[in-house]
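The other protein chains are all here in position, but one chain of the complex has been omitted.
Our next item is subunit A:
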């Protein structure tokens, strides 16, 4: 990885029109990312899931809630690629619709925690003082609970539904992003260019948004990708114990829980939703690792 970097720069200088002598670090990193094999595999898996989630209804001969008692628990075949469950519903259709649900929950939950967490982290890190104490202690409290227990407690209060599961996942992930942002801000705040900006009388808000935030967001992005994987798992866990998706939503975790009784007699009812969860999580983890390799200066030699 790191040995490639100078080569790219050389190429860049050679082929560039020459009007831009300094290469953008972002483009540099992007190229590095494109050469990162496991990140690309991860990205490919995710792209694949996004794609099938988007065009799902066009592909499928069966609805995800099409019940047929005469076709129950059929093994995978040409007709039902992934077999059928105990309702006689097509598991392929359900897994694909499940991709929509999992990606949707992951995306909104993580976006929510990034926005809230980063905002709190920025305030805590930049202003310090009582604001920092208050926000940091809040994070400590949230982190004191095991994540999934806290999520269960939140859903128990709000009532079980997919939407509430999403809120719960968003809430439990807030401190991760908040702490990360705070520590970055604390470091960036000491940089010369921030001092310089202060010296010329720049307002706090401008310093925050044009200097500190742009220089703190990469770890958040990396963590966001990894967090996406956790969010998908957490949604599945909540679905599994009946506190996430409600019937007839074909959520992967719920599908697993619904087919527990058939693990011996009809294993395909569990294998395919299980594989779907595994692949999605793997995809996001690979991509997240790749992003970290590329963006984290400490990983470069």
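Heads up, the rule we're going with is that contacts are C-beta pairs under 8 Å (C-beta built on N, C-alpha and C of every residue); 3 or more make two chains touch, one makes a residue touch a chain; residues count from 1.
We adopt the following convention: contacts and distances are computed from a predicted model.
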Name of the absent chain as recorded in UniProt (options "ABC-type polar-amino-acid transporter", "Quinoprotein dehydrogenase-associated SoxYZ-like carrier", "Cytochrome bc1 complex cytochrome c subunit" or "Peptide/nickel transport system substrate-binding protein"): "Peptide/nickel transport system substrate-binding protein"
Residue touching the undisplayed chain, where the options are A:234, A:258 or A:293: A:258
Among A:29, A:215, A:246 or A:285, residue touching the chain not depicted: A:246
Hidden-chain contact residue, picked from the options A:88, A:128 or A:219: A:88
Chain not shown, touching residues in subunit A: 65, 67, 69-70, 72-73, 86-88, 152-153, 155-156, 159-160, 241-243, 246-248, 258, 260-265
